[in-house]
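Below you'll find the structure I mean.
Left out: one protein chain. Kept in place: all the others.
Letters are used for the chains, namely A, B and C, taken in the order the chains are written, and counting of residues starts over at 1 for each.
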Amino acid sequence: MRTLNYAGAIREGHAQLLKTDPRVFVLGQGLWSPWYAGSTLKELDVDFGVDRVIDSPVSENATTGAAVGAAIAGMRPIVFHPRMDFMLLAVDPIVNQASNWSYVFNGAASVPLVIRSVINRRGEQGAQHSQALQAMYAHIPGLKVVMPATPADAKGLLISASQDGNPIVYIDDRMLYAEEGHVPEEMYSTPIGKAAIRREGGDITIVATSRMVMEAVKAAEILAEQDVEAEIVDLRTIKPFDQETILESVAKTGRLVIVDEAWKTGSIAGDISATVCEQGFDLLQAPIARVCLPNCPAPASQALEQAYYLSESDIIAAVQRTVGLKRSNRKAA
Amino acid sequence: MRTLNYAGAIREGHAQLLKTDPRVFVLGQGLWSPWYAGSTLKELDVDFGVDRVIDSPVSENATTGAAVGAAIAGMRPIVFHPRMDFMLLAVDPIVNQASNWSYVFNGAASVPLVIRSVINRRGEQGAQHSQALQAMYAHIPGLKVVMPATPADAKGLLISASQDGNPIVYIDDRMLYAEEGHVPEEMYSTPIGKAAIRREGGDITIVATSRMVMEAVKAAEILAEQDVEAEIVDLRTIKPFDQETILESVAKTGRLVIVDEAWKTGSIAGDISATVCEQGFDLLQAPIARVCLPNCPAPASQALEQAYYLSESDIIAAVQRTVGLKRSNRKAA
Amino acid sequence: MEDVSPAAKTSGLLEMYGKMIMIRLFEERVADLVEEDRIPTPCHFCIGQEAAAVGVCESLQREDTVWGAHRSHGHYLAKGGDLKKLMAEIFCRATGCSGGRGGSMHVIDQSVGVMGTVPIVAATIPIAVGAALAAKLRGGNEVAVSFFGDGATEEGHFHESLNFAGINNLPVIFVCENNLYSSHMGIFQRRRKDNIIESATTHGITGHRVDGNDVQTVRKVTTEVVAEARRGDGPALLELRTFRWRGHVGPKWDEDVGVKRKGELSQWLPFDPIARCERELLEDGVSQAALEATRNRVAAKIHEAVAFAERSPMPLPETVNNNVYRIAG
Partner (left out) sequence: MEDVSPAAKTSGLLEMYGKMIMIRLFEERVADLVEEDRIPTPCHFCIGQEAAAVGVCESLQREDTVWGAHRSHGHYLAKGGDLKKLMAEIFCRATGCSGGRGGSMHVIDQSVGVMGTVPIVAATIPIAVGAALAAKLRGGNEVAVSFFGDGATEEGHFHESLNFAGINNLPVIFVCENNLYSSHMGIFQRRRKDNIIESATTHGITGHRVDGNDVQTVRKVTTEVVAEARRGDGPALLELRTFRWRGHVGPKWDEDVGVKRKGELSQWLPFDPIARCERELLEDGVSQAALEATRNRVAAKIHEAVAFAERSPMPLPETVNNNVYRIAG
């Protein structure tokens, strides 16, 4: 069984796409740098040439717009933003253009584009170098959003994103780059829109995104010692998310904690909670808990970062609270 | 009792701010046009001079950035975007800069700025001239978001936004411009963060934003004939929203429908639902329903617009569904 | 066949005349329909600017792509887009080029290289750059053309795009139709100098400023830069000086939409690109009757298009959510 780390898996996904599909090219900032994108794009320029692995000026709007245009014109670009924060300069081509293009032309044209960006935080980088803005893009019809949590999915979702035929926002987290895992050598794709059960359990469902899946697994191990068996759903695709898998799990457990390391208000977690409330109200034995970042920009100081970011202990606390709660039908009919 | 229409109320708010506070100025597109902003800014340039009512090139980023800078430097600008769609070009100064400024400098500086934009849709304008993106801004810490539903609040919220001392996204809806209502002549402010009960009722709570409040009132009248008394909460402030008022109402009614004419996934409605589920789970007699736009860009054709946008009948249907439902505790303890 | 002199025939001027007159009559007809409340979608007319669209598109091949904005009926027709489907789209019917989902500001006919128009100002400038990048990567030799206005040059990504196209040496032609206005704002309210063409110098690419109402010159200059781009010599910026006759949006003559520029308009009316073309054709020996015949032929087609559009069905409400996503790969 071949193992790779998450960064290496991303790189392999790129390399296999570049190798097998002449329509694929990569465009964005830091592609000719040995360190900008960690090792996720390392020497792709050497292997595939600077014509297909194109570094760019600090011009997020035009670069992304050009990727959109190339996609419409039949290519399969991957446009790269080394941080989600920088991608905010490219919201127009993403939210006004790429997302709407298929619809406004009634399917006569489409935008087969991967929009890759990185959550890159901690290390006292501060508020403008820390954002996790998946909720913003998940709100937009016409976009899909994926967030791989494992090396295998980091590769598989990149490949399916490139093959999907729609504009896909692919978000990886730099804190996962060193994580090792089994990654098949062949080219394969991870289905978009399908969550994965990472652990089975009957007492509570934990839905987690990206790095939080790892924290949830840690939390579940500790909780198991306290006789609480958590089922962990790795969301993988944020939009459209896999209602079915979540509802099935909640049908079994009756309790739900959603973990998304982004600001609570307006988060993906809220959306999942509302959906489960709508579709699975009678399954719920206790209120749904959201474990998210406080509604506060990222601080620089490590002392504050410690208080700000999430870890397995936040998950454990939320699970314990939720498991302790029972539905008390004050006004029940 | 003096009445004004919604557009006139906005204009009066601007005029009173410009008159009483030398720090206030208005900057944006269409300010010297007789029709660009409806009559909401009509001849303010004549009354207050083109130095303080500044029309701009098609440069949303720099214009908004300049407004941010002027605010930091002690002014109280109102930056104007004739459509929310265009404001997507100014996401960097809003989401990266204005929102973070107070926090990253630990309160040493702040951004007392009104960021006004208009939801302007229907009339076969199509996807790029129709967006209602309140959820996107509500997700961002450091911003507040207001959406007046009545002429009185259109004026009062503009004034409080200008006086608040923080970056406030003020969103008005062009479809409300002709609505008449009582608007006091004096200068007054509508509190930010406080919802308003527009109708009392004991059977169900309808939380609505902006134009949907009007539709909810219409719906409630029809529902009353069917012996369903709806309580209508006009949210007014989207972020931070008034949990207390909502929870109090739900404590009374046990049922909740949230109406927000924006895309369902990732909407404000989801956030309110999740919050009520967290804070008021035991109050709920039935699942919370969200009445939102489908996850689809705005179509042009009126035939499709008719199917796409919301009206009181959508609200009535959701209320009837919700009132018909009872909590059935499949697994209740 | 009309009686055409050999000169006009070889120069293709009569063809260009036919296209210009088609755009003019088409838009005049749509303008009337708007006034009659039979068309609700917001229409931005290019009446007075027809030579820009036609002069540029006449120098292109079918596989070359054009990308437009809010004022793009002319670009669509000049590149050979289907007339009926355009009319039907403006009527927002199911038979429209965008199935009624797009309206006047979202038109497309990929079969002739009309790749899409969108009303977010300047949006298709970088998008056209991307199409050129695609062409270069594929080793194709098609050229991409972005049409935009003087107002669009105020968006920063206009500059980003010129720079990006320059460093990657891409086959893209940036066509700025400088009609001296962006909505209600005259050019000197928006920039210190009337020097849009200098941006070419700044970004190190070819640039030409041309009388945009002179269809022959527009075609000539465009043909040159297109040939350069096609053989790998990189992008160019064209500034086509022109003036729009109607209001920013809608059918009203300009003075009616609150911006007082009647004087300016009356100075531009004599430079009507179509009248000029007629004069040139007559000088070339084309008969008045031939022009008349062209005009009539075009008018008949437009008449048909309106009839087609009006009898076309509305899109079905139950299709509203279709095509948000492309289904298969």
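Annotations for the structure displayed:
The definition used in the following text is that a contact is a pair of C-beta atoms (placed from the backbone, for glycine too) under 8 Å apart; a residue touches a chain by one contact, two chains touch by 3 or more.
Given the structure is predicted, the values throughout are model-derived calculations rather than measurements.
Under the touch definition stated at the start, the shown chains contacted by the missing one in the entire complex are A, B, C. Residue A:P299 is the one among A:G28, A:P93 or A:P299 that touches the chain missing from this view.
The residue from B:I72, B:A230 or B:A300 that touches the chain not shown here is B:I72. Residue B:N166 is the one among B:N5, B:S33, B:T150 or B:N166 that touches the chain not shown.
Touching the missing chain, out of C:N195, C:S266 or C:N296, is residue C:N195. By the touch criterion stated above, the residues of chain A touching the omitted chain are 29-30, 32-36, 55, 57-62, 85-86, 89, 123-129, 294-297, 299-304, 306-308.
Counting over the whole complex, chain C has residues 154-160, 163, 166-167, 189-193, 195, 198-199, 201-205 touching the chain that is not drawn.
Chain B meets the missing chain through residues 22, 25, 27, 51-52, 54, 56-57, 59, 61-75, 77, 92-93, 96-97, 100-110, 112, 141-142, 144, 163-166.
Here is the rule we go by: only the chains that are shown with their structure count from here on.
With every chain reduced to the mean of its CA atoms, the largest distance from chain C is reached by A. Mean C-alpha position of chain A lies 29 Å from that of chain B. Separating the CA-averaged centres of chain A and chain C is a span of 41 Å.
Chain B and chain C have CA centres that are 37 Å apart.
Counting partners per residue, chain A has 61, 92, 96, 100, 103-104, 141-142 as the residues that reach two or more other chains. Residues of chain C in contact with two or more other chains: 98, 100-102, 106, 118, 120, 156, 324.
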